[in-house]
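Reading through the C-alpha cells given below for one structure.
Apart from one protein chain that is not included, each protein chain of the complex appears where it belongs.
Order of writing sets the labels: A, B, C, D and E. Residues in every chain begin at 1.
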Amino acid sequence: MNVASGQLSREQAIRETVYRSCMALDAEDFSAFLDLCAPDLEYTVTAFSPEIRKEMIWLEQDLEGMRALLEMVPQHLKRLGTLKRHVSVYLIDDGNDGIAKVTSSFIVTHTDPQGRSQLFVAGTYCDEVDCRGERFLLRKRNAHLETRDLGIGSHIPI
Amino acid sequence: MNVASGQLSREQAIRETVYRSCMALDAEDFSAFLDLCAPDLEYTVTAFSPEIRKEMIWLEQDLEGMRALLEMVPQHLKRLGTLKRHVSVYLIDDGNDGIAKVTSSFIVTHTDPQGRSQLFVAGTYCDEVDCRGERFLLRKRNAHLETRDLGIGSHIPI
Amino acid sequence: MNVASGQLSREQAIRETVYRSCMALDAEDFSAFLDLCAPDLEYTVTAFSPEIRKEMIWLEQDLEGMRALLEMVPQHLKRLGTLKRHVSVYLIDDGNDGIAKVTSSFIVTHTDPQGRSQLFVAGTYCDEVDCRGERFLLRKRNAHLETRDLGIGSHIPI
Amino acid sequence: MSARNAEAWRTLPNVPPTHVVSGEVYTDHGIFVAEKERIFGRCWHLACHESELPNTYDFRTFDYVGTPLIAVRGRDGIIRTFINVCSHRGAKIIHEPAGNAERLTCFYHLWSYDDRGACVDMPRPEAYHGVGLTKEDCGLREVRTEAFLGLVFINMDDDAPDLTGYLDGALDSFAPVLGSGELEVFHYNQSILHANWKAWQETNLDLYHEWMHVLLRRTQMKAASMESRVVKALKNGHTAAGGLKASYEMYKGMAKRDTDMALPGLVPDDFFFADIWPNVAILARGTAIRIDVVIPIDEQTMLVEWRGLGRKGDTAEQRRLRMRHHNQYWGPFGRNVPEDAFASEACEAGFRGGAAAYQILAREENGAGQDDGMMRAWYAEWSRRTGRSAAQPTAAVAAE
Amino acid sequence: MSARNAEAWRTLPNVPPTHVVSGEVYTDHGIFVAEKERIFGRCWHLACHESELPNTYDFRTFDYVGTPLIAVRGRDGIIRTFINVCSHRGAKIIHEPAGNAERLTCFYHLWSYDDRGACVDMPRPEAYHGVGLTKEDCGLREVRTEAFLGLVFINMDDDAPDLTGYLDGALDSFAPVLGSGELEVFHYNQSILHANWKAWQETNLDLYHEWMHVLLRRTQMKAASMESRVVKALKNGHTAAGGLKASYEMYKGMAKRDTDMALPGLVPDDFFFADIWPNVAILARGTAIRIDVVIPIDEQTMLVEWRGLGRKGDTAEQRRLRMRHHNQYWGPFGRNVPEDAFASEACEAGFRGGAAAYQILAREENGAGQDDGMMRAWYAEWSRRTGRSAAQPTAAVAAE
Partner (left out) sequence: MSARNAEAWRTLPNVPPTHVVSGEVYTDHGIFVAEKERIFGRCWHLACHESELPNTYDFRTFDYVGTPLIAVRGRDGIIRTFINVCSHRGAKIIHEPAGNAERLTCFYHLWSYDDRGACVDMPRPEAYHGVGLTKEDCGLREVRTEAFLGLVFINMDDDAPDLTGYLDGALDSFAPVLGSGELEVFHYNQSILHANWKAWQETNLDLYHEWMHVLLRRTQMKAASMESRVVKALKNGHTAAGGLKASYEMYKGMAKRDTDMALPGLVPDDFFFADIWPNVAILARGTAIRIDVVIPIDEQTMLVEWRGLGRKGDTAEQRRLRMRHHNQYWGPFGRNVPEDAFASEACEAGFRGGAAAYQILAREENGAGQDDGMMRAWYAEWSRRTGRSAAQPTAAVAAE
C-alpha cells in the first residue's frame, strides 16, 4: 500500500471532477455543477442518426449559455422523477499541457415519481478536465448518446 | 508507467474493499461479506418517500445484527434468481484518521431463474472504509435507493 | 495531488487495457481489438445453467480463432443496432510475474436501429493483462454471463 | 388415491360451495370488469392518512383503478378529493405525489382551481363567451371523502351509504390507537405485484399461512395458544382477528419490544388486525401499525401500498427504533412481507394459465386457531357484490 | 357552481357538438380500428424528404402503422415505395433505416428485387416451375408515391385521389422555402409517446397552449398582436396559421437570429405553420423548419418523428448555428417540444381510464388570437372520415 493516507492521486482527482459534475446534475444542484465548470466550458450532446446518416448536435452551450439554461429549468414543465447518471471513467489521457482528456461510459436511469426505475440513456462522455488550477475543472464535455429515443426528452442536459 | 508491479495503491485497496463487499453479497457468500466488515459496522438502506415527504430507513444493522440476518436467509422464502450489483466508485475522501469516506454509484440487475435480466435498483453507496489495520474493512454503508418499487422486496440487503 | 501530469499509473494502464478492448468491440473495430490482444489470448464466454446444473462454455477462441471469427462477422446476418459494454474494473491482482488478474463487472446495453436502448446482458469479466511488454495486452478473458436469454444471440463476443 | 387425472383435478371437491373458490376469479376478464364497476366503483377506499396532509392546502395525488385523484386539505381544514383532471382538455393536472398549493393550476393552459374544486381562473376567458361557457361551468369533479379515526376514505359512488355505516364498527379494536390523534405515517412504499389483487388480500386473511414465515413460526405460533385466538366475520365483508401475541426475542437478531415504545392503548407484544372490505388491511403490533391498500391494475397485476404509522412525538432515537420494528417484519427488506408477495405471485402462476382449478378455504376451527373463516367471509361479500358464486363464478350472474 | 358531482361531470357542456370532443376518441378500440382503416389506409402520408435519398439507389425504410415500407430512388431518379416484405416467405427484407443498394436482396433465401420492385433473381428457381411459378409472379407490392415541394408522400390506397388534389394548396405558404430546392434534412429523431396519436396533433393545432411554454410566453405572445394572427381552416381538414412573430432575445440565453441565417423566402423572426391532415405538422421559424409526423401504435401509444430542415449549402459554422436554432426550441433537449410531449402524455393520463369525459374546443376569436378553429376543423374532417361525431363517437357510425 504505497500511497500515504490523506492524499488524493492526480488520476483520482481527475476522475472525481467528472463524477462530481454528474452527481451535481443528478441532484439538480445547478450551482454546484456550474462551480465545477471552467470559464471556457464547451458542452455538447450529440447523436448519430442512421436515418439521415448525419451526426447531430442536440445541445451546445458555453458556460454562460449553460448558466442561463439551467437558471430557467425551474420555470419549465419538465420530466417528472429523477435521473441518475451511472458513470465509469475509462481512459485518462493526461497531457503535458495540464489538460486531461477523459473518456467515460455512462448509463442514465430514470426513476418515476412512483419509484420505478428504468434505463433511460446509454452513451459516452468525452471530457476535458483542466488541471492547471487549484481545483480541477470541467472544460469540455461531449455526451455522445447511443440512445436516440428519449421519450418526452429532457430539459436538463445529460 | 510509474507504479511498480506487485503493489496495490491505497486508493485501489479502498475501492476493492467496496467492490469485494458487493461481490460477496452478489454471490450470497455471507461469511466472505462479514469477513470484510469492521466490528463497528453500521449498515443502512434508506430511501426518500415523496408521498409522505420523509426520509425512511428500510434496514439498519450493526455487525451482529447483520450476521444474524444473513444466517437466517436460507430459511426464508426469498426472491428467485440472482442479483448483481454493478458499482462504480466515484469519490474517495481519505481522511487523516485512517477512515476513507467512499461514494459510489450502483445499479443492481436481477436475473430470474430463466436467465432474463432486468434493472432492479439504482442508488448510491456512501461508505466508510477503515484503513487502519492490516486489511481494509467496511465500517459503514448507507445504500440510498432511487428505486422504491422493489417488487416483492429482498431478504438480502442491497 | 501527488502524481505528476503526463504520467499514467500502472493500475490505470491495466484498467485501460480492459476498457479499450471493450470500446473496440462496441465500435466493431475488430482490428483495434485484435491489436490489444496478446498472442496467447484465451477468450471464453461462459454461463451456468441451473436447468442442467452445469457450467457451459458458449464461446472459446484463441487469437487465431478470434481473428477468423471477427473477419467473417460482416458476412453474417447479425443483430441490428449497437451493443455498448458498460464496464467497471473491480479488482486488480498485479502479480510479480508481470501478469495482472483483473476482475470487472459489466452491463451490456443494446440500442436498436430506432434508437431505443435496453439492458442486454449482465456479467463479470475475469481477465489477465500482460504487463511485460511496451504495451499492456489482453491475454485472457472469461466473460461469465448472468443473463442467459440473449434473444436472437450475438455474432460478436461479449 | 394418490395423484389425480385431468378430470379429477377439475372436479370441485365435495365441500360446501362457500369453502371453495374457482380459479376463474383470478383470470376471467368479465369478472375483472365487474369488480371494477361493482366493487371499486361503489365501495369506500382508503386514500391516505390525515397526517399526510398536515397543513392547509397540502395535497396528495394517487391513482385509483385508473382514475387520477387529488386530496386537498382546504382552508376550512377539511380534506376533499377531486378527479385530478382538467375540465378543459382533460389533462392530468398535478403530477407530484404530494405538495402544497393554494390553487391547483393546470400546466397546459393555466386554468386554475381552488380548494373547493371551483375553476377560479383561466387566461383570456372571453373567447368562450360566444358559446356561453364560463369558468362557473368548469369545476372539478369532486369525489366523496370522509375521514374516520384519521383514515381518509373516498367513494366514487355519489349514492353510496356513508362511511360510518359502511365500516359499521369494524375498526372498534383500533379506536384507542387510531383515534388517539397521536399517530403519523412514517413509512410509505408501493409495489406492482404480478398477481390478481385478491391474492394480496388472501395473504392478509389467511391465518394458516403463518407456516410459510419462519419469523412467525418462531415468534408467533407459540407465543399464545391457538385456542385463544379470535377470528371474526363482521358486517359488509369486514373481518378482524385478535388474541395473537408475539415473542420477538425468539427470532435471532430481534429483541423484546419495550413498553415505552408502545403506541397509545397498545402493549408491546400485542398483535391484532382488521380487514376492511374489499382492499384494506390494518395490522397492529404493539409499537407500529401497518396499513395495506391494494388496487387492481389488470386481472394479473396489482398495486400494493404499504404505510407504517407511529407516534408523532417520537424522539429521533425512538423513530429510528420504530422504523426498525416496522421494517424488520414489514419493510421491503423485512422478513415477512416479501414472503407474502412471493406467495401472491406464486398463486398467480398457478391460476393464470388455468393450471389450478380452484382453491380450498375449508378450515374450520370454531373461529380460532387457523380457521379459514375470514377468507370465507370475504368471498361471501364478493359473491354478494358481484352477483356470482365464488365457486362457480362464470355460471350465472345475479342482477344487482 | 363550484365542483361537480359524477353526473354533472359526465354531461356534455351546453356548447355546439362541434366544440366538444368525447374522451372515447382516445380510448375506444373500435374507433382505433376505424382510424387505421379509414384514415391511415386512405390518406396521403409524409414518408420522408427527398434529401434523405440524394443518390440513385438510396433507400429509406420505415414502419407505417404496422406495415414495413421502403422508399428507393430508382435509376430514373424517381422515388418509389414498396412494402418491405418478401414475396417468398414474408420476411422483412431490409432492416437498416437508410442505405444504398442497386438491388434489394432478401437475406433469407436471397431473392432479389430491382428498383422497380421486380423480382429479378432467386436461387434455383426451377424448383418452382412444376407449379408454374416464376419470378415474374413475385414482384414487390408497390405503394403509391408522389412528391410535392420535396416532400415524399405515400398512399396505401391505390384508388385515392392524387396528392396535389389532396393538399389543395394547403402548403402554399411554404412554397417559396420548400420549393427552393435548397433544403435538406439535418435533424431526425423519433420517440414513442404514451398517448393517443391525436394528442400530438392537438399540441400542434392548439394556439391557446402557448401559455404552457415559458419560452413562448416570453418570445412569442407579445412579439406580435393577437389580432394580427390568421388561423385558417382549409380543404380536406388541413389548416394553417400565420401572422406570428418571435422575439428570440426575450428569453435569457437566446439571441436575435440574423438575416443571413434566414432560409429562402423567410425572414428571421417569422413563425408560421401548416397542418396536413391527418398527421403532419410543418413549422417554419425564419432559420429552420420542423416537420412532425405522428403514427399510431395502439390506442394509447404513438410514434412521433421530428425532422429539421436547413440550407444544403451551409458552412460548418452556419450548420452548427442552425442546429442550435432548431434544437433550442425543438430538439430532445429543447425548451418547447419536451413540454408538448409532457402535455400529450398528461392528456392521455386523463382520458385513458375514463376519468376525463370530454375536452372543450370552444374558443372563438374570429380566426385570430387563440382561436380553437384549427382543432375544430381537424375534428370535423375526422368525423367525415370516420363517420362518427367527435362529440358522441360511439353513438352511431355513418356508412362511407
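Definition applied: a residue touches a chain if its C-beta (ideal position, glycine included) is under 8 Å from a C-beta of that chain, and two chains touch if they have at least 3 such contacts.
All values reported here derive from a predicted model rather than from experimental measurement.
One chain is not depicted; across the entire complex it touches B, C, D, E. Touch with the chain omitted from the figure is made, among E:E102, E:D137 or E:E227, by E:D137. For the chain left out of this panel, the touching residue among E:D158, E:D260 or E:E400 is E:D158.
When the missing chain is restored to the complex, the residue among D:P13, D:P54 or D:P176 that touches it is D:P13. Along chain B, the points of touch with the absent chain fall at residues 77, 80, 113-116. Taking the complete complex into account, residues 45, 47, 49-54, 56-60, 64-65, 67-69, 71-72, 75-79, 148-155, 157-158 of chain C touch the chain not shown. Considering the complete assembly, chain D touches the hidden chain via residues 1-9, 13-16, 19, 23, 202, 206, 208-209, 211-212, 342-343, 346-347, 349-356, 358-365, 369-372.
FYI, only the chains that are shown with their structure count from here on.
Looking at chain A and chain B, the chains that touch each of them are C, D.
A centroid comparison over C-alpha atoms places D as the chain most distant from chain A. Centroid analysis (C-alpha atoms only) places D farthest from chain C. The interface in B-D, A-D or C-E that matches A-E, meaning over half of the contact pairs are the same by residue number, belongs to B-D.
Here A is the chain whose Cα centre lies closest to the centre of all protein Cα atoms. Taking C-E and B-D together, the pair of chains sharing more C-beta contacts is B-D. Its C-alpha atoms fitted onto chain E, chain D is found rotated by 120°, rounded in steps of 5. If each chain is reduced to the centroid of its CA atoms, chain A and chain C end up 25 Å from each other. Of all residues in chain B, those touching 2 or more other chains are 3, 7-9, 47, 50, 86, 88, 107, 119, 148-149, listed in ascending order. Multi-chain contact residues of chain D (touching two or more other chains) are listed as 95-97, 107, 189-190, 192.
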